[in-house]
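Here the complex is missing a single protein chain, while all its other protein chains stay put.
Labels run A and B following the written order; every chain starts at residue 1.
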Amino acid sequence: MDQLIVQTLHGLVTGMVLAMVASGLTLIFGIMDVVNFAHGDLMMLGAFTGATVLGVTGSFWLALLAAAIAIAVLGVLLQITTLRPLIGRDPLTTILATFGISLVIQKYALWQWGPSVRRITEPVPGHFTLFHLEYPWYRVATALLAGVIIAALWLFLKYGKYGIWIRATTQDRVMAQAMGIPVPLVHTAVFAIGSAMAAASGVLFGPFAGVTQTMGFDFTLRAFIVVVVGGMGNLGGSILASIFVSLVEAYAAIVVSPAQAVIVSFVVLVLTMLFRPTGLFVPTPK
Amino acid sequence: MLTLRDVHAHYGKSHVLHGVSIEIRAGEVVGLLGRNGVGKTTTLKAVMGLVRRTGGQIVFDGQDLAAVPTHQLAALGIAWVPEERRIFRLLTVLENLRTGLDRPGLAPARREELLERVFARFPILRERRHQAGGTLSGGEQQMLAIARAMVLEPKIILLDEPTEGLMPRMVSQIREIVHALHRDGVAILLVEQNVPLTLEAADRVYIMEKGVVRHHGQAADLRANPAAIHEYLGV
Partner (left out) sequence: MTPRARYWAGFAAVLVVLVLAPLVLPPFWQRFVTEILIWGLLAMSSDILIGYTGMVSFGHSAFFGLGMYGAAAALLMVKPPSLGLAVLYGLVGAGAIAVFVAYFATRLRDIYFAISTLVFSQIFYVIIFTWTEVTGGENGLTFSQPPLAIPGLWSARFTPVTFHWFVLAVVTAAYLVIRRVTQSPFGMVLQSIRENEPRTRAIGYHVERYKIIAVMLSGLVAGLAGVLYAIQNKFAAPDFVFFVVSGEVVIFNVMGGMGTLVGPFAGAAFFLLMREALSRFLTEYYLIPLGIVFVVMVIFLPQGLLGFARRALNR
């Protein structure tokens, strides 16, 4: 029983971090039909950048901010140089391009920071006792912070002036252009937002397991699963799906090893694609 | 004000416009008639930069539109009301209007004014302003599409089949709106299947067939002598 509760906590916390990563990915896909293979690697770069800034300044919050801004800038550069030229081409070319970018980013990180694991110290120290386990406070703080950031994103999209631009462009790119909305700029801005969120989630996740070059790929894979299960382009759906998938995986880890628990997520993905391809958390389209 | 000179356009490999030449002067209502598939909508899309132009010139207010990306046309004064209306279904009526009202350089006072004006002309939109665009009826969506174009304060509105699928009562309303816009000095390029409405509302009329303009004349002349109408439209 207590294992169940501990795993529930694990699942919820990881789910919130995953939700941050996935919401960027689903926004990007929804607005410009780009499946960003390098999304998890942006998270990884954010984590490394954060670790470096933390090492220099000693401030976790500064590290978080710096990482988000740095990676947002990188995202803008990437979008302008490699993704804009591909607009109008077969959408699969963007998968290939972002796949290539992912490889370059991973090796660059290896070159820049070396193969050893970087540590990000917990921003909120201390544990509380949950049954016979010591559960760190910062994990709860991470989940809360992730929730706040996602809520802020949601509010911005719903009520902000530019939020309307983003939503309009997502629904009908052509009509948005006809209304004078600078769609190319909106695309770049959304990519920047997605990148910043990925980077921030990297810094938040840093204290969990240390920062390595390959942490990105795991999240990219899971983020793909979540985006499909939640409904491509559906922000609310991807958040629910993140929590759902993380919980399912956490529970599975009770029975099988953590490495094998990921198969459960894959199965969820495959079943969703077969039977509810528009997403589990999306009302059936008419 | 808006001149199309020998414009050619392609959909992929398909050559759809074979040299269309049309002129609309400031404040005019110009009708574009023709059977289904002759290229009327494509002509509007060519102006909007939404279809591949492979020849000819489109000039607006002295400026060649070839190098102007679609999203800069609204600022120049060109508004588009497409055939399918293309309301942002998940945005509310108010948000739909805001896509035009939120443009840079518009003072808040003027925004309020424009919004009021549009609500005054279309009271039903005020009533439904917090409703999602997709929940409106066909006629209401058409009004929203026109209102959305109006808040751009355009010099010309490209109006594509506004009466399609509407009840007679709505069709009258559309007729009135076109008159009102004309009075306000807004030019209109009106693509329509409804010939009587077009002949009554327009100053001049072009008739298209197979991607070219076949006939051009004053609406009054065509009203008096409908031979060309019969020939090209079989009506």
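The rule we apply is simple: a contact is a pair of C-beta atoms (placed from the backbone, for glycine too) under 8 Å apart; a residue touches a chain by one contact, two chains touch by 3 or more.
Note that the structure is a prediction, hence the values are computed from the model and not measured.
For the chain excluded from display, the touched partners among the shown chains of the whole complex are A. Interface note: of A:L86, A:V140 or A:V174, the residue touching the hidden chain in the full complex is A:L86. Among A:V17, A:L240 or A:V262, the one in contact with the hidden chain is A:V262.
For the options A:L64, A:A97, A:I164 or A:M179, the residue in contact with the chain missing from this view is A:A97. On the side of subunit A, touch with the chain left out of the figure occurs at residues 35, 82, 85-86, 89, 91-93, 95-97, 99-101, 103-104, 106-108, 110-111, 217, 221, 224-225, 228, 257, 259-260, 262-263, 266, 269-270, 273-274, 277.
One rule holds in what follows: only the chains that are shown with their structure count from here on.
Look at where the CA atoms of subunit A average out and do the same for subunit B: the two points lie 42 Å apart. Per the touch definition, subunit A reaches subunit B in the complex via residues 161, 164-165, 167-168, 171-172, 174-184.
On the subunit B side of its complex with subunit A, the touching residues are 48, 50, 69-75, 79-80, 82, 86, 88-91, 95, 98-100, 102-103, 148, 152.
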